[in-house]
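This structure is in structure tokens; I'll ask about it shortly.
For this depiction, one protein chain was excluded, whereas all remaining protein chains were kept in their positions.
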Amino acid sequence: MKAKKGAISVMMGNVVAANAARLCRPEVVSLYPITPQSEVAETMSGFVSDGSLNAEIVEVEGENSAMNVCRAASLAGARTFTATSSYGLVYMYDTILETAGFRAPVVMVNVNRETPGIHAVSSGQQDMISTRDAGWIQIIVENNQEIADQIVMAYRLAEDYDIQLPIMVNYDGYYLSYLNEEVEIPLQEDVDAFLAPLKDQPKRPRIIPGKATGAGTHGMEMGYVEARYKHWAAMDRVKNKVDEIDKAFGDYFGRSYGGQIEEYKMADADIAILASGSAAGTAKEVVDAKRAEGIKVGLVKLRLFRPFPEERLVQALKGKKAIGVIDRSVCFGWKAGPMAVELKSLANKLGTMPILSFIDGLANLDINVPHINRVVDEVNGAAKGKPYQEVTWIPLE
Amino acid sequence: MVIKYKFQMQTEAPWSDANQKMLALDTGGWRTERPILDKALCNYCGLCSIYCPVQCMKDKGDHYEVDLTWCKGCGICAHECPKKALAMKPEGDFTNEG
Partner (left out) sequence: MAAKMLASALLVEGKHVASFPMYGFERRGAPVVAFTRFDDKPIRLKTQIYEPDCIIVIDPGLLTLPTLFTGLKADSFFLLNTAKKDFKQPNPALKTCGLVNATGIAVQEIGRDIPNTCLLGAFAAATGWLSLDSVLKSLPEYLSGADILKKNMASAERGYKEVEVIKW
């Protein structure tokens, strides 16, 4: 480990995010406040105002413009940062599609909150799910320390010359955004050192005043196909890169998270549960308790959601007798939650074990220990050949 | 799927029932202080009732009385009363502390 020890203090999730972003030295920031992200915007504004962040801050009237500003700045070569949630994320939908299509490596924090349709100011992953086809990298974190560390890793990933894609760092609204936990904020010199390898790369394309460059050109027929294909191929390259960067982070800072997924007590597990976000932390406690009862269960914590970490998941889950997937969102049109649907699509490589879908934790409802106990028990039952439900809405039962 | 939860809404979509007086939310639970009337000072002018944002001042024939089910404790009635007959007292004084 090369990094010096940073200051440890109790810090709220949103404030952690702003601090981590500040340390990465973005040059242009543009944010619009929305619950439960507001403190990210407030803290960033404070940093620019008191001089601790030397960035151009563009105050905008809404998230759509915030993303336009970030995308434009990014295409001019600047490092950028923004944050949003729910209504804000969907308000910037057209612009986030452009950001990804134009290959602008914007880093954005998305504080997970339920989407419009039913007005809710509460935690849920529906916003991330609603934008999963936008062509962004999407990563989900479990606790405040991981918020800080993943934002630093996000810049290293997004701006990698082989990647050049925008990235959404997701964390649960309320459960993490307002969580006060002890966090070690890395030192500026160490974040600089960790992001320094980006400077050794060739310079990515950018708008240069006076030079005839066009960003995001109109795509006709084969031009469109070529651009789409290159974007699609870059997404595929993200997977190994996430593992590489996680390892490099671990070597430098002494903390690593498993990369695309974290495998918790999976090696000798008979059954497995898949969870993401803060619920994964709770799930680890349940796994330990169930193991003490003699049930050999393991947890796969899904960190990388887009691209879907197919290979790592197959490697971790192949041969298990049954799998339970906890989704904090809804997948309209399928008899399972979104992550469960995606996992089930790997059946030809995973095997034909039962994959049970559990929908829980919507609208600030807690994914608590009794709920996860139930998930393990039902998956265990399915593994033993007992009849099981394809999908269970835990709050309704 | 076996749903044990008893659905509360009558409609498919999340519409609220604007039955009676549109007072469907438990605004009484929001209160941190409540208006207390000194009946001797009240001249039954009705200004408290006119100003009350939730219209929860009930006409009692010779004075007005607050309906604590809806009273949010905003204090506008006490502020507007020309006779200073209403005073805002902390809710804590009224909890059943036995």
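The letters A and B name the chains in turn, as written, and every chain counts its residues from 1.
As a working rule, a residue touches a chain if its C-beta (ideal position, glycine included) is under 8 Å from a C-beta of that chain, and two chains touch if they have at least 3 such contacts.
The model shown is predicted, which means the values in this text are computed figures rather than measured ones.
Asks: Using the document's definition of touch, tell me which of A:Tyr175, A:Phe194 or A:Phe358 contacts the absent chain.
Replies: A:Tyr175
Asks: For the chain not shown, which residue from A:Arg71, A:Arg156 or A:Lys284 touches it across the whole complex?
Replies: Of the listed residues, the one touching the omitted chain is A:Lys284.
Asks: Which one, A:Ser45, A:Gln188, A:Asn240 or A:Asn364, makes contact with the chain that was left out?
Replies: Residue touching the absent chain, from the options given: A:Asn364.
Asks: In the complete complex, which positions of subunit A touch the hidden chain?
Replies: Its contact residues with the unshown chain are 8-10, 12, 35, 121, 142-143, 172, 174-176, 178-182, 278-279, 281-282, 284-285, 364, 366-369.
Asks: By the contact criterion defined above, which parts of subunit B meet the unshown chain? Give residue numbers in ascending order.
Replies: On the side of subunit B, residues 29-32, 90-92, 95-98 touch the unshown chain.
In this section, only the chains that are shown with their structure count from here on.
Asks: Between subunit A and subunit B, tell me the centre distance in angstrom, where each centre is the average of that chain's C-alpha atoms.
Replies: Between these chains, centre-to-centre, one finds 45 Å.
Asks: Give every residue of subunit A touching subunit B within the complex, in rising order.
Replies: Result: residues 118-119, 389, 391-393, 395-397 of subunit A touch subunit B.
Asks: Show which residues of subunit B lie in contact with subunit A when the two form their complex.
Replies: Listed in rising order, the residues are 1-5, 14.
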